[in-house]
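A single protein chain has been removed from this complex, and every other one stays in its place.
Chain lettering (A and B) follows the sequence in which the chains are written, and residue indices restart at 1 in each chain.
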Amino acid sequence: MSYFNVEQEVKKVKTTLNECVDFSYRYYKKDKQKLAFIFLKSIIDSQLFSSALYFPLQTYEGEFSFDILKNDLIKCVDIKEVKKEEIVDEVLDGRVILLTNFSDRILSIDLLKFPTRIPSEPPTSPVIQGPREGFVEDLQTNVTLIRRRIKSQDLVMDVVRVGTKTQTKVCITYLKGIANKKIVKEIRQKLSKIEIDGVLDSYNILYCLEKRPGSLFKQIGNTEKPDIVVSKLLEGKVAIIVDNSPIVLTIPFIFIEDLQNSNDYYTNHHYSSFVRIIRLLGLLIALIAPGFYLALQLFHYNILPLNFLITIADTTQGLPFTPFLEILFIFLLFQVLYEVSLRLPSYLGLATSVVGALILGDTGVKAGLISPPGVIIVALSKIALYTIPEQAPQITVLQLVFIVLGGSLGLIGIVSGMVYIVNYLNDFDSFSTPYLAPYSPRINQDLKDAILMNPSFSMKHRPQSFSPEKKERT
Amino acid sequence: MDKSMKRRVRVILKSPMIIVFIIILLFFTPYAIYSPGESRNKGVVTAIGIDKIEDELEVSLLTFIPTANQSYQEKSSVISGKGDSVAEAVYNAQIAMGRTIGLAHAKTTIVNEALLEEDITSTVDYLSRVASLPENTVFVCTNKSAKEMLQQSQNLVNDLGLKLEQIIAYNANNLYVTDTSLEAFYKGYYSHVKSSIIGYLEVEDDLYINEDNAEVSGAESVSGGQSEGLQGSSNSSSGNGDAKGKHIVNQGQAMLIKEGKKVAILDVEQLNGINLLNPKSINQIIEIDGVEKEGEVYSMQFRIKNKKVLISTTFENGYPIYMAQLILGVKLVEVGGEHDELRLNTEFSEITDEISAKIERAVKQQFTSSINILKENNTDVIGIGRKFFQDDRKSFKKFIDDIGGIENADKFINYVTFKLNIVTQSD
Partner (left out) sequence: MKKISINQCGILMVLCIFANKILLMPSLMYHQTSADSIFVLLVLFLLDFIMLPIFIKLKKVYKDDKFYDVLKAKIGVFFTKLIYIALLIFFMFKCLLVFSITYVYFKQQIYQEEFIFLALIAFLPVINHAIFVGVRSFSRTIELFFWIVIAGFIFCLVISLFTPISMPLFFTSNSSEFFSSMYNHVFAFGDFIFFFLIMDRIDFNKGKTKNLYFYSLFAMFLVLILFFLFYAKYQSTAFMHNNALADLLVFSVQFNAIGRLDIIAMLTIMFITLFQIEIFSYAFCDCFMSIFPLNKTFSVVIFDILFLLLYYVFIGKYETMVASSLFWLPYLAVFVNYLIPIIVIFLLLRLKNNINDS
């Protein structure tokens, strides 16, 4: 039987990894026995390496055998045997490979450690009351955060690797017996078909999972909070956790989910219902207010009440822009300011808001370039947009569409546009789930957690729109 | 066409919305970009006045013309045009104004009394055909000139913060208790009784001349018309000169119209008489004289605080009889004559038999005089015939046939005998 030539093997791995700067190995010789550790020093815990691996070898006085090494000497939790071909992958995964010249078996020890964030409250979804933990970039931590909340044997977490170069771990998480099997199967198929060299964030695989890639509308949910993911798993959805991304995808997704906020479940349900109505109103205002205002100005002066008409007519008199251009101008101005304030560091952000609000807005009005009602309407719609920040990109594009429709066709254009969009949304069922459920089609049982919210103790059924395997929440 | 191009075209064809959007962008967005919009290029008319000057009609439009200011106040001017027809006059006024007019916010239409000498429908026909004119436009008549009235209405805004339609709405609520709109006029005109009732406002010369007011009063006036040529040449006869020392007088009068022509002007007393049968109409004052108490004689004024009207109709010997029972809840509001106010007021609030009888007499008198006006002119504006028709259709039809068929249905009120029974209660 031929055992390893340790030096040669180390050299081979070194060559395969292009003599990387963080490539490391250590030999340990005792009599004729020779051991070699191969690892990437950048991603292993060096302290643990010396205390759990090296130190026990030094103190041991007898002759080494592979089983003694594996079972007694190495004091690590995650130890496994691997094949020779797997060495490189294991090393890249942050494991330490142990080769010996007295056995043909290879040991892989998990000593992975790299700098990670501690779970903190995500800036996109702060809560007033309720859990503040958020996902981090490390898959293992994220799995821990979910596992801590679901102590059930039904929790399934399958890992597949995506990306030919990055070999990113993608974890399909669901509750067996609750999540719809067909959906899980469909997701697996889609993930296996992905041909891409790198997955850096969950957004990279988003498009491959969508039913209509390239559509404006959001078809897959995303969140940064473990409590939301768990509540969605309990509803019968499937979560997809991608290594190196704090954003977890949930499938299937329906529109109403963005009207719901995790805050709603941690406060009184009457108040939550009210807030949801406000959000819906905000959505409507954000969508059509500028287009509607344009339609009224250009085509339907007759339905404006006289006092309002006087104000509009007086203030728009003598402006250099036509109404359409004026609204478009203010709209673009706001968008530019918004982009700038996002990118700039916070100490400069204040300066932009001063420039934006005072100089551009106020002086623009005073100089007679733009009219106060125009500024109010666009500002209102832009603020209303952030009652549902999750949908902000979609609505911003639609705002522009409605501005064009309202400006060129009037009210008819706006109504037709709305009906068209709803028709379109009703036609695409992402993962055989009606997008606008529970209102269209109406699913009475799901109305308990729709715009008007019932107290959580009365929600004894999972939402039927996702067709879960088990309907009752027991 | 290379392959990628073809694929792109196929993708576009798959989503028809994109095509439509492109069409809209191509055809309509340029329009939207250059169009200044209705709100900027319309002259918004808030009131219309129609006069007859010699053989021509003059239409005056109280128009709001936007001016670049930050005060957001309604600044209106009266712009008029002349023509053989209303349509032509409006057209000429438009030319004078230099804008198209928008009638959607016209809340008041004023016609000159002189126009009611003939059938007014031929004059207001244009207005009934303009779809954008709201149907609840107030329709009133004035004694002198509608144009002057419009000019004076500007003073109302300046002096009292009142608008013309507010005065009329007040009247409609408290005096006529009926709509005095174009719609209401037509409703009466096309019914079998062919009569309707509209509001009547006067413009009178001021007894005193308020110098300060006269300076600012009166709106600008621009008139255009055929005589001045197509350009209208803006004969800016300043409204100030004409309007000086005049004001709108609201005496709560109303005009009775039959087949589109004026038949009578009713004053407040007469209107109250007509409104007696209308349960919605309250707050009228009833005056009685010669009440004796402890050897002294007083006059008293009562206000109707609530009212219940029970009506029944029958045909006796083939003649219609209209019986109405009025239950009036009245309240003493004023006592005339010399008296010890405090003591007498409390005592008089009790309604004695004597007072009750006097109220009954006063009310009956008021009612009879009003009904007689309606009878004389065959103007059944309060729906007497309608009530008979609803109650006893057969006898009514027979009676109508006897007096000459449906064409003479308006004369029915002449044959009706009214029996009024009045019960007075203290409110």
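Following the convention adopted for this analysis, a residue touches a chain if its C-beta (ideal position, glycine included) is under 8 Å from a C-beta of that chain, and two chains touch if they have at least 3 such contacts.
On a predicted model such as this, the values are computed, not experimentally measured, just so you know.
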Touch with the omitted chain, as defined above, among B:Thr29, B:Ser85, B:Asn143 or B:Ser191: B:Ser191
Contact residue for the chain not shown (choose from B:Ile23, B:Val249, B:Val333 or B:Ala357): B:Ile23
Listed residues B:Ser128, B:Asn283, B:Gln325 or B:Ser395, member touching the removed chain: B:Ser128
Where the unshown chain meets chain A, residue by residue: 299-300, 302-308, 405, 409-413, 415-416, 419-420, 422-424, 426-427, 434, 436, 439-442
Residues of chain B (touch criterion as defined above) contacting the omitted chain: 16-17, 19-20, 23-24, 27-28, 102, 107, 128, 131-132, 134-136, 138, 163, 165-166, 168-169, 172-173, 178-181, 183-184, 186-187, 190-191, 383, 386, 389-390, 393
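To be clear about the criterion, only the chains that are shown with their structure count from here on.
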Length of the line joining the C-alpha centres of chain A and chain B, rounded to whole Å: 65
Touching residues (chain side chain B, partner chain A) in the complex: 17, 21, 24-25, 27-29, 31-40, 42, 44, 46, 64, 66-74, 102, 104-105, 107, 132
Chain A to chain B touching residues, read off their complex: 294, 296-304, 306, 309-318, 322-325, 368, 401, 404-405, 407-409, 413, 420, 424
